[in-house]
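I have a structure I would like to understand better, so I am pasting it below and will then ask my questions one at a time.
What follows is chain A.
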Amino acid sequence: MKKLNQLFKRYWQLFSAAAVVLIIGLGVFGYSRSQVHAAAGRTRVVFWHEMKGPGQKKLVTFINEFNKSQSKYEVVPQFQGGYNDVIQKIMNTHGTDASPAIFQSMDISTSQMYHSGFTVPMQKFIDKENYDVSKIASVARGVATRNNTLLAMPFNTSQTTLYYNAGLLKKYNITPPPVNPTYSDITRVSKQLYDRSNHKVKGISVESYSWLFEQFLSNANEEFANKNDGHTGISTKVNFTGPTAIKSMTWVQDRVKYGDFMNFGSHKNEMAVFLSNKLGIYMQTSADMSVLAKGLGKNLGVTYYPRPDGVKANGISVGGASLWISNDKSEAVQKGAWEFTKFLINPKNQARWEKATGYLAINKDSANEPILKQSYEKLPMLKVPSDQLKSAKANYTNSGIFVDGVVAARSLIQNAMQQIYAGKDVYKSLKAAEDSYNKVLESNNLANGWTK
Partner candidate 1 sequence: MENTIMKQATKKRLLGNTFKYLLLGILAFIVIFPFALGIWTSFLPSMDIAKGTLWGGGQLTLHNYVTAFTQTKILRYLLNSLVIATLVTLAHLFFCSLGAYAFVFLDFKYRDFFFYVVLGTMMLPFEAEVIPNFATVKMLGLLNHYSVMVIPFLTSAFGIFMLRQTFKQIPRDLKEAADVDGLSHWQFYWKVVMPYSKISLCTLAAYSFLGAWNQYLWPMLTTFSDHLRPVQDGLRQLQSEETFNDWGMVQASAAIVVVPTLIVLYIGQHYFKSGLNEGSVK
Partner candidate 2 sequence: MGIELKGITKTYDHSDKPVLSEVNAEVQDGELFVIVGPSGCGKSTLLRMVAGIIPISDGILKINGQVMNNVPPKDRNLSMVFQSYALYPFLSVADNVAFGLKARKMAAAEITQRVDDALKMVNLTQYRDRKPRELSGGQRQRVALARAIASDSKICLMDEPLSNLDAQLRVRMRSEIRELQRKLGLTLIYVTHDQTEAMTMADHVMVLHDQHVQQIDSPLGIYNHPANHFVAQFFGTPQINLLTATTSGQTATTKLIVDEFLQVELDAPIATGTYTVGIRPNQLGLKPVNGNEGNATVINVEALGDQTIIEAVMDNDVEIRIVKDGQVHIDLDQRVAVTALGPAFVFDENEALIAEQGGVKDDRIVAVN
């Protein structure tokens, strides 16, 4: 004891320094931990999402409502940034404290989530409860289905949509594009607008965003990857240089050359310019709808995504994201996640969701909700994306791409699109992207043991 005392006397500074560090550390860690814990008695359900702007606001409202509606679970939302980041975040955190109980992940990640084995198929809960899933739009379900098993629940479902400024068209006396337009229909409007406004208004913008490219292919029933876009096996080759790919990109490049096209670089900028009446047409997710409708009102024009001339529209696959339930959490947490999922997709909430964001209500019953009916009556063009969705018959090319690592492909395509907009050769640019991605695909398949 005396020895210990002496030891302490001699090294008291060391001890006290260590103690200070320890206390600060523990205090702080404890504090941070306590912040993460749910209110007493509730099961905490961490929800990762990637919703921004109006979507985020509405989603937070839903979560608050859900938390108030029952006392068993508490959903904690955590914003994770872009769709692109979140796939790897899931891969990297699975099995740790940091991972979510339920997360939102985009259409093209379906394959990777499926292969990872990190999630519980929604089908399990549906079967257990005999939940009537037929109420959910089949095209939307198609994106998240494998072997007749629903892997994830579609939540924010969108369509690529063509927006035009009807007010501007009226001002310059231009006939609006038809409902199911071809490339030439759009060219006509864009050119007329550009010319008649004395080049003050740009005719069209197509963001260098791979999703738009993918939908050009879908709408012409062209494969993105072999094995039916991966739906019938592991894709080993991609195809970025098919006739539609070339045709669509040449079409855009022609617009660049003529001058009626402008690349605004980002979705944000594009939207801002469109709202300020300096751009006639742009193509983006239907989720822009709420902001655009608020900004332009009756002057907003909406029509289907364009198709190549002389080709029947095949319809486009749904975009957006679905909800996945992780399998590294307890049964109770998973149950909570499922309850929350059901809450989000009930007819009323889906109707409110569409009204607030422009994402399409996937619950068929939502159409009967007064809130949607009223808004359709007020602004009929709001209905166009869901009409577009209904007009399509599900097949392999319009049911998403079931290939691992499409994120990388997207960045290659984006790069190719930017090159094409800058005047580089269409075929060469696409071919380079295709070759690069084929190599990635090959080594990825090899690394995962899917091919030898």
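The candidates came about this way: all candidates are chains of the complex that A comes from, given by their letters.
Please note the rule applied: a residue touches a chain if its C-beta (ideal position, glycine included) is under 8 Å from a C-beta of that chain, and two chains touch if they have at least 3 such contacts; residues count from 1.
Since the model is a prediction, treat every value here as computed from it, not as a measurement.
Using the touch rule from the top, find which candidate among 1 or 2 meets chain A in this complex.
1
Of all residues in chain A, which touch candidate 1 in the complex?
10-11, 13-14, 17, 21, 24-25, 28-29, 32, 35-36, 46, 48, 52-54, 56, 76, 78-82, 89, 92-93, 96-98, 100, 267-268, 271-272, 291
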